[in-house]
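With one protein chain held back, the other chains of the complex are shown just where they sit.
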Amino acid sequence: MFTAVTIAVLVAMALALFRAYAGPTLYDRILAVNVFGTKTVLLIAIVGFLMGRPEFLDIAMVYALMNFITVIGILRFFEYSSPGKSANSETVKD
Amino acid sequence: MESFVHVVIILMLVTTAIAIVRVKDLFAVTMLAGIYGLLSASFFVLMDAHDVAFTEAAVGAGISTLLVLTTLSMTGRFEKASVKPQADYRPVLALVLVTVTGALLIYGTQDMPGFGTADAPVQTHVVPRYLNDSATEIGIPNVVASILASYRGYDTFGEVVVIFTAGIGVLAMVMSNATKMPVVQTALMSDHVVLRIVSKMLIPLIMLFALYVQFHGEYGPGGGFQAGVIFASAFILYAMLFGLTAARNVVNHTLVQLLSALGVLLYGSVGVVAMINGGNFLDYNFLSDDPVAGQMLGILLVELGVGITVASVMIIIFFTFTARSQKEGEAD
Amino acid sequence: MIVHLSVLQVIIPLIAAPICLLLRKSELAWAFATLVAFMTLAVSVALLSQVMQSGPVSYELGGWEAPWGIEYRVDMLNAPLLVLISAISALALLASRTSIENEIPENRHTFFYIAWLLCMAGLLGITATGDAFNVFVFLEISSLATYTLIALGKDRRALWASFQYLVAGTIGATFILIGIGLMYVMTGTLNMADLAQRLPDVENTKTVFTAFAFLIVGVCMKLALFPLHLWLPNAYTFAPSIVTTFLAATATKVAVYVMIRFIFDVFGFEFSFTHFPLQEVLLTLGIAGIFVASVVAIYQDNLKRMLAYSSVAQVGYIMLGISFASQTGIMATLLHMLNHGLMKGALFLALAAVVYRMGIAQLSQMHGIASRMPLTMAAFLIGGLSLIGVPLTVGFISKWYLVSAALENGWWPVAAAILLGSLLSVVYIWRVIEVAYFKPVSESTPDVKEAPAALLIPMWILVLANLYFGIETSLTVGVSQMAAADLFGGLR
Amino acid sequence: MEFLGLFNYWVVIVLMMIGFYIVICSNNLIKKLIGLTIFQTSVFIMYISMGKITGGTAPVLADGITLYSNPLTHVLILTAIVVGIATTALGLAIVVRIHESYGTVEEDDIHAKDKQA
Partner (left out) sequence: MSIVATYLSWALLVIGGLLCISGSVGLLRFPDFFTRMHAASVTDTLATGMILAGLMLQAPTWIVLAKLIMILVFVLLTGPTAGHALAKAALHSGLKPLLPGKSGVLEADTKPSGGV
């Protein structure tokens, strides 16, 4: 059963990865990174059970934390730099 | 099942890496690099390397992404699209070089002991002592922590010094010449009310978590380095939401610098005290009458030293970068 | 305390660095750093004499015995190098306060001294350790500190040079890391002595072959062997002059030491020269390096860059010595490492004095400078003669042994190449002498005074060392001979 | 298992080489540094996979478990990760300064400006 969930999470990760690669806007990428991070938290939690040593869930905590901080960081720097130089125009990616 | 996850993660790593090569938008590259960090951390969990996964998640996916982003906010977001014709030889040259190196490595893997075999030299020489005797010699269950802080404690001392060196380097290069901070800055994310409230709730939790990681390192994954990064991330979060000036009011710049030095000194002085008590450098057995108690004490102290230095250097690096980017923003 | 000498050597500067940060004031930091450097020098001299009297010293860090813990191991091979590093560092630090006055902004001086101490500690640590992974850690300490020191240079090109070095150096270090990993996977140990014991069992495997290749390439990146030298000229040219003095005299030597240690001690002579075409590779690259770099040096106007290329050429000589694969050859290499440290130290210090007074080191601005700065240029002259290999200087001694090692192997063309390389160095040194001594003072020559005593004293100490060890050779030659014998004594 | 082992190492080598390729080939200094990070991280992955035992578990001692993966590689890589982030931070600091004094972070632009000077 853990297997099924693991596969589901992995599939979700792969899809998010594609979204992060494809964009097209910056916010899509940020969203994808965020989703990817949450899924990683889940993956770590499940893999802990799968491998029979679920007591190391602290790592999942760190993932969740870092995920949040990264998203805030991206937003923060993007908002800050957007009125500035080259960061304002998104060329639609080919 | 484990092998399946293993293969999938590895394939995702490759995909991410290839995507990084292809994408020109450096913000996207940074985010993909963050994903790469998360993926490799998941891989480390799968390989039973929880401590490493912990660190990689905090560093690869967290801190280094933030640092690159700060730099990008100063240098601009896009890689120059067109490569001049005369530079065209470079991809070919690089490809040749990379192929040769890779081929040599693949040649080298042929005689390596099979993946996961229990009778490989790596598992039969040196390591058994750590696994069998560390419980009696050091007295803590996390073998990684006992090797890190005691058996190979000197490497870790070097590691702390490396971090300290990086802090010094960043200060020496990027520190603004003016001692006073740039004038009042607009509170940057003032319109994100929800964000600010939630973060205010989170920051104490994060600090508590950092303390837990710091002092729980002997029993599970964690330790000074991870705790330091998490602790610093609380301050970084604060600085991002409430502005650098506010954050500087909480942690004074001079104080952080002193702390970064004190962490190294704490580590070093544990070693020197051991020397004065008649042992070798960093021989914790001499810290107390009972060797195991001495080891426990030594590990506690050096981990604390690591934590202090790492946290303060991370704060230094991040704050220095941010201050520089704001100064530059004004100059425009 | 006597048993702790080998570790004190490294931890004194290592612990002094954060203390410097606590001192904050740059004068205090300088005084303290210099004091520490001289203490380190004293320790390393004591260590050398201890090694000479009672053989190799081993020190178990943390009290854990060798393959489980980290071991410091000082023998005849690295003890003299430790003395060289701490001596050059102490002398250069003495001169540094004056020298960086004009080159580094005032508020960065404290960081400069801290980075210096860290760099020195890193180099000492690489040299003293007996653990392969510990080499990597201290390599990174010294490298990170070096990048910082170089980036502090006045010119903006210093930043670019530092970045190039950072990329090259990190690639090199990562290659070393790969090499160490592959060795580890085959043997299960990281201790050098233990590796040396366990590697022969697996020496026929492709993995060990690859490990060796990666280690050598990684180290060659660090020591700037000919085609991998591209980072070096810029780094030496644009770094603050006193930093160049220190780096040119020590940093590449430490990398050479690591190479010798791995070739002869860890992998063993047999493996290195029979399973691996090391001899051919080093011989070719060494000779190519000597000629290419010397010729390029002739065309440089900036003297720092000229000497930087000369350093690349000297690395070529050092590699030649290794490629002879004989006891005399390795002895010549060791001797040349020490001697080259002395002469490059003196030469770059003289240039530091020139830069201090003139702000630049362009040859075209130096017409008749010898009449304005006689002592400095005299030092440069003697250092240059030593570089060429004129009798009564240290350069002669090492070239002599190098040539005789070549002849011992019956390699006439190589011996001729060494002499030809020396002729090339005559050319580029002569250019300087001609301009400085025989050209009349022109109006483009800035009106400068002799360098201050703070620069002259360390400079002349090094110059006199060049002469002293060129005449009274028993110490250096004896030490190198013993070290070479040790390396070959371990032969299976 | 043998297939997985070779597959694992080979793919890790591919990863390393992608990182290495980015370092050499990229014109943008920040991307170079990111490539360096990928290169190093892949080496870490190689080390960690060397220490894995099939059926082993994390080296935190517990009752009833006898097979642990190699803790030494973990320690080494912990140190190496720290070294990696230190290098990245320092590299970025240099990039920031380069951007201030050259106005660009593209390698060939910097070369062009140096030639002018």
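In this document, chain identifiers A, B, C and D correspond to the written order of the chains, with residue numbering beginning at 1 in each.
Here is the rule we go by: a contact is a pair of C-beta atoms (placed from the backbone, for glycine too) under 8 Å apart; a residue touches a chain by one contact, two chains touch by 3 or more.
Note that the structure is predicted; figures quoted are calculated from it, not measured.
Asks: Touched by the hidden chain, which of the shown chains?
Replies: Looking at the entire complex, the absent chain's contacts are A, B.
Asks: Could you tell which one of B:A94, B:L195, B:A210 or B:L265 touches the chain left off the display?
Replies: B:L195
Asks: Footprint of the hidden chain on chain B, which residues?
Replies: These residues of chain B touch the chain that is not shown: 191-192, 194-195, 198-199, 201-202, 205.
Asks: Residue by residue, what part of chain A touches the chain that was omitted?
Replies: Against the left-out chain, chain A lists 1-2, 4-5, 7-9, 11-13, 15-16, 18-19, 25-28, 30-32, 34-35, 38-39, 41-42, 45-46, 49, 54-55, 57-58, 60-61, 64-65, 67-68, 71-72, 75, 78-79, 82, 88-90.
Convention: only the chains that are shown with their structure count from here on.
Asks: Which two chains meet at the most C-beta pairs?
Replies: Most contacting pair of chains: B-D.
Asks: Between chain A and chain D, what is the separation of their C-alpha centroids in Å?
Replies: Going by mean C-alpha positions, chain A sits 20 Å from chain D.
Asks: In whole angstrom, how far does the Cα centroid of chain B sit from the Cα centroid of chain D?
Replies: That gives a centre separation of 12 Å.
Asks: Identify all positions of chain A at which a residue touches two or more other chains, and write them in rising order.
Replies: 51, 56
Asks: For chain D, which residues are shared contacts with two or more other chains?
Replies: As it turns out, chain D has residues touching two or more other chains at 16, 20, 50, 57-58, 60, 62, 72-73, 76, 79, 83, 86-87, 90, 94-95, 97.
Asks: Quick one: which chain pairs are touching?
Replies: The complete list of chain pairs in contact reads A-B, A-D, B-C, B-D, C-D.
Asks: Touching chain D in the complex: which residues of chain B?
Replies: Residues of chain B touching chain D: 3, 6-7, 10-11, 13-14, 17-18, 20-21, 26, 29-30, 33, 36-37, 40, 43-44, 47-52, 55-56, 59-60, 63-64, 67-68, 70-72, 74-76, 79-80, 83-84, 87, 90-91, 93-95, 97-99, 101-102, 105-106, 109, 112, 114-118, 122-123, 126-127, 130-131, 134-135, 141-144, 147-148, 152, 155-156, 158-159, 162-163, 165-166, 169-170, 173-174, 219-221, 225, 310, 317, 320-321, 324, 328.
Asks: In their shared complex, at which residues does chain D touch chain A?
Replies: My answer: residues 57-58, 60, 62.
Asks: Help me check something: in the complex, which residues belonging to chain C touch chain D?
Replies: Chain C reaches chain D through residues 133, 136-137, 140, 144, 147-148, 151, 156-157, 159-160, 162-163, 166-167, 170-171, 174, 177-178, 181, 184-185, 190.
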